[in-house]
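So that we are looking at the same thing, I have put the structure below in structure tokens.
The complex appears here minus one protein chain, its other protein chains still in place.
Chain naming follows the written order as A, B and C, and within any one chain the residues start at number 1.
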Amino acid sequence: MVPRYSRPEMVDLWSAESRFRIWFEIEAHALDAMAELGTVPKSAAKAVWDWWATNPPIDVDRIDAIEAVTKHDVIAFLTWVSENVGDEARFLHQGMTSSDVLDTALAVQLARASDILLADLDALLAVLKRRAEEHKLTPTIGRSHGIHAEPVTFGLKLAEAYAEFSRAKKRLIAAREDIATCAISGAVGTFANIDPRVEEYVAAKLDLTVEPVSTQVIPRDRHAMYFATLGVIASSIERLATEVRHLQRTEVLEAEEYFSPGQKGSSAMPHKRNPVLTENLTGLARMVRSAVMPALENVALWHERDISHSSVERFIGPDATITLDFALARLTGVIDKLLVYPARMQKNLDRMGGLVHSQRVLLALTQAGMSREDAYKAVQRNAMQVWESDGQLSLLELLKADDEVGAKLTPAQIEAEFDLDYHLKHVDTIFARVFG
Amino acid sequence: MVPRYSRPEMVDLWSAESRFRIWFEIEAHALDAMAELGTVPKSAAKAVWDWWATNPPIDVDRIDAIEAVTKHDVIAFLTWVSENVGDEARFLHQGMTSSDVLDTALAVQLARASDILLADLDALLAVLKRRAEEHKLTPTIGRSHGIHAEPVTFGLKLAEAYAEFSRAKKRLIAAREDIATCAISGAVGTFANIDPRVEEYVAAKLDLTVEPVSTQVIPRDRHAMYFATLGVIASSIERLATEVRHLQRTEVLEAEEYFSPGQKGSSAMPHKRNPVLTENLTGLARMVRSAVMPALENVALWHERDISHSSVERFIGPDATITLDFALARLTGVIDKLLVYPARMQKNLDRMGGLVHSQRVLLALTQAGMSREDAYKAVQRNAMQVWESDGQLSLLELLKADDEVGAKLTPAQIEAEFDLDYHLKHVDTIFARVFG
Amino acid sequence: MVPRYSRPEMVDLWSAESRFRIWFEIEAHALDAMAELGTVPKSAAKAVWDWWATNPPIDVDRIDAIEAVTKHDVIAFLTWVSENVGDEARFLHQGMTSSDVLDTALAVQLARASDILLADLDALLAVLKRRAEEHKLTPTIGRSHGIHAEPVTFGLKLAEAYAEFSRAKKRLIAAREDIATCAISGAVGTFANIDPRVEEYVAAKLDLTVEPVSTQVIPRDRHAMYFATLGVIASSIERLATEVRHLQRTEVLEAEEYFSPGQKGSSAMPHKRNPVLTENLTGLARMVRSAVMPALENVALWHERDISHSSVERFIGPDATITLDFALARLTGVIDKLLVYPARMQKNLDRMGGLVHSQRVLLALTQAGMSREDAYKAVQRNAMQVWESDGQLSLLELLKADDEVGAKLTPAQIEAEFDLDYHLKHVDTIFARVFG
Partner (left out) sequence: MVPRYSRPEMVDLWSAESRFRIWFEIEAHALDAMAELGTVPKSAAKAVWDWWATNPPIDVDRIDAIEAVTKHDVIAFLTWVSENVGDEARFLHQGMTSSDVLDTALAVQLARASDILLADLDALLAVLKRRAEEHKLTPTIGRSHGIHAEPVTFGLKLAEAYAEFSRAKKRLIAAREDIATCAISGAVGTFANIDPRVEEYVAAKLDLTVEPVSTQVIPRDRHAMYFATLGVIASSIERLATEVRHLQRTEVLEAEEYFSPGQKGSSAMPHKRNPVLTENLTGLARMVRSAVMPALENVALWHERDISHSSVERFIGPDATITLDFALARLTGVIDKLLVYPARMQKNLDRMGGLVHSQRVLLALTQAGMSREDAYKAVQRNAMQVWESDGQLSLLELLKADDEVGAKLTPAQIEAEFDLDYHLKHVDTIFARVFG
């Protein structure tokens, strides 16, 4: 976690204190279930919850000090609870294994992290929708290979992003469901010393589903799927960030990140206004993606578990979720305040001498009876002249003067093919598909 | 694709011929839709389908030769069709762009690849279920950290794999749904020169959904999610393969890959029987996973598209699906014919002098009023002696002779804690959860 | 390997026939060494080489057929040699293990692949040098963040690439050295049944160094380093390819990939000339990079070896080297024939109304006694006006009219800071550093 790329709510979720609070809940709910089943005294459960009701501060330093001796984090935590609750605490953790607590707690954290990320996605989607509708019919040049192709609208670009992040949301919901399971099944998952109903009770209390079959741990394919999904979402962020970076290029300048008063673009060049937020998002996307491979490598634990996954998760659990949360919020801000320059879009659209209409003429010639191959050659011949003039020549004028073209189409017919609105006639259809 | 790690059906799906057949279907169905809408003559559609009805061989060499000149694969294909159908073929591809064909065809291939992989998963699940039930109550030692922990059954190990591959199936179904979309929206996705109803028609014919908004291409987050999902499945394969490799170790030898007559384990050492299939699966899992990063990097195409994704997909499209298909089939074979040695499992289970029952005594002492910390120390003190004797000493005998333990538990009470069946009492519950 | 991204020499190196030829050399040289040491009859070595001198065709089908029975490739190969040479062949492979042959052969292949790649790098370096010198003083705008910064020359861009690929060459030489080792040390690397002098002899014959200590295999950290190095080189390719893609953008168009007569940029838009080669190189770079992770995962083989690395290497050995060879050659071609447009570079350089000189004025003001902060504000104030005019206003004129600036610098002094040559005065120094 790099503080400058983090937001407090998500950071807090991964604090030692939050973790210990979740551990307490798991242990105490399990104790309740055991008390109900009669395997521990009800007084024990009462004692534990009574202490908790006093809202005791979590003494992280003390727990760490105990762990320094026991070299075991859950035992350290339980010892600390014991120090506070007294003798009745000895019934805690009965028949459970550390991983019951650790893995279920991680499930709670990842589920809560998902909730924050889903809220982030909702905020991003709302902004994308607003700005897409604002620019639904703002014409701009569509580009393939970085080369002018045919007209689109700026709203369509944002509708595309909206559709992509709607898919991101759907995928994250599925990944959240995959990860949100509870395992309290004992040392090797057989429930030898703990009743399966304890697991069911704790799962219900924590809003998790029951892990159908666990070993000592919750299987790591779930976590692999989770982090892989974050990696895909990060790549979608990179895509939209890359679009903004391109649009802000000096020569394009169709849109620009908001530039606040007092901001300095460069220590050396006072004239600079750089797309630093979206460049930053590109880098952050690389980082979120970098969690995918170690998460995949974590799946093949040995036998009923080894602990190699644990250190990996101590890094990527916080890092990937905190960074993605920050990135989604930053992207939302970028889109929200994005400076959009319709006049420049129109200017760029016009700069290639009408080349963007080449396909329509091609089709018109084909319709008029010319073979596709001949039509392609005829249009390409004129288009290349315009291209080489860097838009100083006009494709319309050249085509009107071309005998072969003239044999098939009248000047008026040719002119009719150079119509911007023609390209925008289905924008409503697409918006209806995307926004419903 | 490495031939030795491939199976014919999946290889065939990725052949040039299969691709061209799908291209034809897309173009011809689109032509039907245009004819129905009246933008092209119905005779054109008829001419094209009539030719196709003659079941013409796909002349891959001729198409390649044309591409060598045009440097454009779809144009080459259309030219070849034209050479065969004649003049009426000029209406094909009207208002479409190459990517309409290429991306929709890739969607068809990935959907069909998914169907093969889903059938593979079903076959694997069936074998896992059969062998899980066969060994539902075959006791074996559960291990954490590679160290003996407590008893499980071999059937539970396979039930765990069954549950994991059931999740794999669910994920693959979702990934298939994500990838199976049709885009026929023209040069920059605006339907400028083609009616959206053509897209709808073709989608229905090819059993795809309509891409709500495309640029020139289908957005690559879909493909990223697809290959990420394959990577997670590969990791699950690695996990089960790793389990078999461990079980076959000389010192463990609880299970073994089937060893066919005439097979040689080593050119130098005639005594060897190596788990080469599961080692191979471990390597193949690495390869399938290696497709994930380039697929994620493919998402951020520039503007309405660049073509950097194309070369990546020419590799990973076939490689990842062919390799995963082979790996799933190989794993199914391994599990199907796996030699399982219950006697050795029992022998291993017994070899540590009863250490596997240490937790039960710990709990019994706690129940009898000893503090958890004292109980832990008492059991650990005796357990370490057994450990250091490499199982020559008996934990049961040592505990009976321990005064502190004896103060809390009678010999009969201690003995009662050393009961294997105690660990298996919830196997039915778990099987019911997994297999329904 | 994808045929369209391959070149014959490198493909040939990875053919079954090439591999068997190398296997033969290893086995036959080892036999010579053993004969010399007296552990096998000299007649055996003679018989084997005599047969080889007849230049027998490699019957790959027959060897495959034998392998189908033995499930062991080296045994299959030796059996085939036996079928041809007769009884004397039984001394081949004495005391050796399959991996002695397989790993040493892989070392030979990777060393030869390196030689091809080094030649590719030399060709690329030669082209980069020629074009760098051609454009040593061609002014062009330097850009940071995609935004105009200050002038550079196009030759400097190419000199930077030259320096980077010189580093690539140095790294590849080191990686080649790392990989080019010979191990003939028997089943677990102890030379139990083979004299270490055999290894030394074969190493010398094949121009390899001796592996100081092997297990059954050559340690895979060597291969990991090798493929990691290829991944770094691929990333350098991506960088230069990305530069060309940017330069070819419609709005920039400072350089362009060569566009051959008859080429079609788009099936739908006859006006298009797309940077498809460099986009392709971007994708190929992703693929070469994708070999890095599985190569790293191959390092941790179990004990004296497992065979999980083998399938990985069957993919990435050919794929990464063939693809990188193709990519280097393609990049060389792109740079060799790159269309460079100095006039357009100048036009772009001029388009921002002199903003590129903002830093010099800042420094001049500081030198004239203004605080850095005040100077920054003064220049930024004027620069932002020019920026917002999209280069229609002139920074020079605005600064001349600015009272605060005028209090420190005369108009002539200001004008002196707007001098292009000022930026190019150290180009010679840099070229001397890079090209010597």
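Simple rule for what comes next: a contact is a pair of C-beta atoms (placed from the backbone, for glycine too) under 8 Å apart; a residue touches a chain by one contact, two chains touch by 3 or more.
Every value quoted in this text rests on a predicted model; they were computed, and no experiment measured them.
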Pick out which of A:Ser18, A:Ser166, A:Thr209 or A:Ser310 touches the chain that's been left out of the picture.
-> A:Ser310
Tell me which residue among C:His246, C:Lys272 or C:Arg330 touches the hidden chain in the full complex.
-> C:His246
Which listed residue, C:Val292, C:Leu328, C:Leu395 or C:Leu409, touches the chain dropped from view?
-> C:Val292
Per the definition of touch given earlier, which of C:Glu36, C:Asp221, C:Asp336 or C:Glu404 contacts the omitted chain?
-> C:Asp221
In terms of residues, what is the contact footprint of the unshown chain on chain A?
-> 2, 4-5, 69-72, 74-75, 78, 93, 95-98, 186-187, 193, 245, 260, 262-264, 266-269, 274, 276, 279-280, 282-284, 286-287, 289-291, 293-294, 297-298, 302, 306-312, 314-316, 319
Residue-wise, where is chain C in contact with the chain that is not depicted?
-> 78-79, 82, 87, 90-91, 93-95, 142-146, 149-152, 156, 159-160, 163-164, 167-168, 171, 174, 178, 186-193, 196, 210, 212-216, 219, 221-222, 224-225, 228-229, 231-232, 234-236, 238-239, 241-243, 246, 282, 285, 289, 292-293, 296-297, 299-307, 359-360, 363, 366, 371-373, 422-427, 429-430, 433-434
Missing-chain contacts mapped onto chain B = 141, 143-150, 245-246, 248-253, 264-266, 268-276, 279, 293, 297, 344, 348, 351-352, 355-356, 358-359, 362, 376, 379-380, 383-384, 386-387, 390, 395
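One rule holds in what follows: only the chains that are shown with their structure count from here on.
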When the CA atoms of chain A are placed over those of chain B, what is the turn angle between 0 and 180 degrees, to the nearest 5?
-> 180
Per the C-alpha centroid definition, the whole-Å distance linking chain A and chain C comes out as 32
Euclidean distance of C-alpha centroids - chain A vs chain B, Å = 24
Mark out which residues of chain A touch at least two other chains, giving numbers and ranges.
-> 143-146, 149-150, 246, 293, 297, 359
